[in-house]
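Input: one structure, supplied below.
Apart from one protein chain that is not included, each protein chain of the complex appears where it belongs.
Chain nomenclature is as follows: A and B, assigned in order of appearance, with residue numbering initiated at 1 for each chain independently.
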Amino acid sequence: MSFLRELGLMAAGLVVLAVLPAVIHDVYLRHLLIMVYVYGVVASSWDLSLGYGGIFNFGHLALFGVGLYAYGMLTKLLGLDPWLALLASGAAAALAAAIMAGPILRLKGIYIVLVSFAFSQLVLQLIISESDYTGGNSGLVRIPALAIPGHNMVRDAKLGYYYIALGLLGASTLCLRLFVRAPIGRSAIALRDNEEYAVSRGISLARQRLITLCMSAVFTGMAGGFYGGYFRNASTDVFGIGLTTLLLSMVLLGGRATIYGALLASFLLTFLAEAIADLGAWRPIIIGVLIILVMLVYPGGLHAALQAGVQRVGTLGRRRTRPLL
Amino acid sequence: MTVLVQILLSALFMGSLYAMMAVGLALVWTTIGVFNFCHGVFMTLGAYVAWQFVSPDAFGLPMAVSLPLSMLVVAAFGFLLQAAVVRPFIGRGDVVLVAVITTLAASSALENGTQLVWGPRPLGLPALIEGNVDFHGIGISLHQVAIIVITPIILGAVWLFLNRMRLGLALRAVAQNEDACHLVGINVTALYALAFGLAAALAALAGVFFGGFKFMSPQMGTEPLSKALVVVIFGGVANISGPIMAAYIIALFEAISTYVIGFYWTPALLFAVLIAVLMVKPEGLFSGRTRGLA
Partner (left out) sequence: MADLLEIENLESGYGRIRILHGVSIATTGNRNVGLFGPNGHGKTTLLRTISGLIRAWSGTIRFDGTDITRMAPRHIVELGLIHVPQGNRLFPDLTIRETLRLGAWPSRARADEAANADRVVAIFPKLRERWNQQVRTLSGGERQMVSIGVALMSHPRLLVLDEPTLGLAPRLKDELCAAIKRISDEGVPLVVVEQDVEFLLDLADHLYLVNHGEIATEIRPGEMMNHQAIMEMYFGKQVGPLT
């Protein structure tokens, strides 16, 4: 699909989402959609490093956490303007990604998983131990909120936050898709598919990994910052296994190396998770079992399943041709 | 002198724990070739199932019976679990990644399942052997002594199995060339199940070790899993002896570091050293080369 066409579809989608609040007035539903957008940004960014870059990055949620705490500390402790802090949280996450990339630059497969996981644990440790600044295990509270000048953020049934989140989603998706279609994105894919060949053709493995990881971190960090400005508190829960599982599921269920797949899965999984939120301990069980079932049936993810479905619909009415041989 | 003994004992004890935790993880990695995120929850299950057998509120069996029973039950569970979350994906190019997500999902489900069955309140297991003993002025529980003694025996048995017995050889072979295994008449599917079940049994044992001196909780497996990861990275996965040696070395390092810079900062230092080691030697300290995957 040509990029113009894709841009057009993206714009159309954004318009639809922008108009949604006109029909959806329920605060809770709007909140859910905001979560969909936030998780969507994080998941689609993860798709960049994992799906396109082939980097088994298990520190991705730590980048989210870095953004969250960066925003919290900058606004609460330093009194920085929330919007600047939002941008800074993206930068902080990118910096963290660069640091994490250091050891990973030349590792293979499973070792990247282990090191990035270790890195995320390290960040968690740091946050817990520096409790004077970070609130340690209790977390940060009363973080200054994002504010749109001249607009009352509290009485508008989350409309303001909705549009900020949607804006973030739009910007993130646009940048990610641009990245993926640009030579830099192609290099990442080349490295993923056949590392030795790509390197022999002059693609720098280290530089490419660094760039891909940082790119995946920018909007993730900003999503973390938004999370802080929206919920107005930060805790170490975001480093937990629960959120990692949920978001990784979005990437894998949606279909890797699509960006959009993760967004779709974010929509489905967020609503699903909320729908069964009351079930207490049953909830992770159901989610866990569902993930396994979906992976068994659709290892290629929803995106692949959807594409297959679309293809089949497209051939309806046409006679099925026999295979060539 | 007392300090030295203290450090050594601590290193021996924690090293044994770490080794027992890591060996199951390394087993699955060196044979099936995937990273099993369920490993932590197998430890948890081992502790809880043992509690179910041994607790006077439940079956009230002696520890000597409950321990092997628990290992058997968890092993059987491991057998079944791998059929659902690992076996269907063997042969796919991205099996490592898919197995990560499925085992992660399964572990999340199992952790909460444990909570549902046994409740959130902390439970405790009786020690393997009750009582304490004095060693050069340091008090050490017999439970810890038991662990220090049992672990090398079990690990030695595992090493012998993998390197001297034909079945163990077959287990190692399965990860290296599945087709060649078929052509020699090996039942690859059964071996995957065996590896997983064996790893689960070892994890269960580690869990029972823990349960004897720490309060059990449904989340008790997360931290040991994290630790086991570190051990496996340090030790490399080319050979089962790598993680075993790494476990004791890391425990020694931690014991010394705790004494020097304190308990609080040791984990961070450990991670930092880990990352530094990996930058120099990506395949781990004891590995000859990277395990060829991805």
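Odds and ends about this structure:
One rule holds for everything that comes next: a residue touches a chain if its C-beta (ideal position, glycine included) is under 8 Å from a C-beta of that chain, and two chains touch if they have at least 3 such contacts.
Bear in mind the structure is a predicted one, so any value in this text is a computation, not a measurement.
Screening B:I186, B:L205 or B:M220 against the full complex identifies B:I186 as the residue touching the chain left out.
When the omitted chain is restored, the residue from B:L61, B:L80, B:L116 or B:L169 that touches it is B:L169. Residues touching the missing chain, restricted to chain B, are 166, 169-170, 172-173, 176-177, 179-180, 182-187, 238 (touch as defined at the top).
Following the convention adopted for this analysis, only the chains that are shown with their structure count from here on.
As a whole-number value, the distance joining the C-alpha centres of chain A and chain B reads 32 Å.
Those residues of chain A whose C-beta lies close enough to touch chain B in the complex are 50, 54, 56, 102-103, 106-111, 113-115, 117-119, 121-122, 125-126, 129, 241-242, 244-245, 248-249, 252, 281-289, 291-292, 295-296, 299. Across the interface of their complex, chain A is touched by residues 29, 35, 84-85, 88-89, 92, 96-98, 100-102, 104-113, 115-116, 222, 226, 229-230, 232-233, 264-265, 267-268, 271-272, 274-276, 278-279, 282-283, 290-291, 293-294 of chain B.
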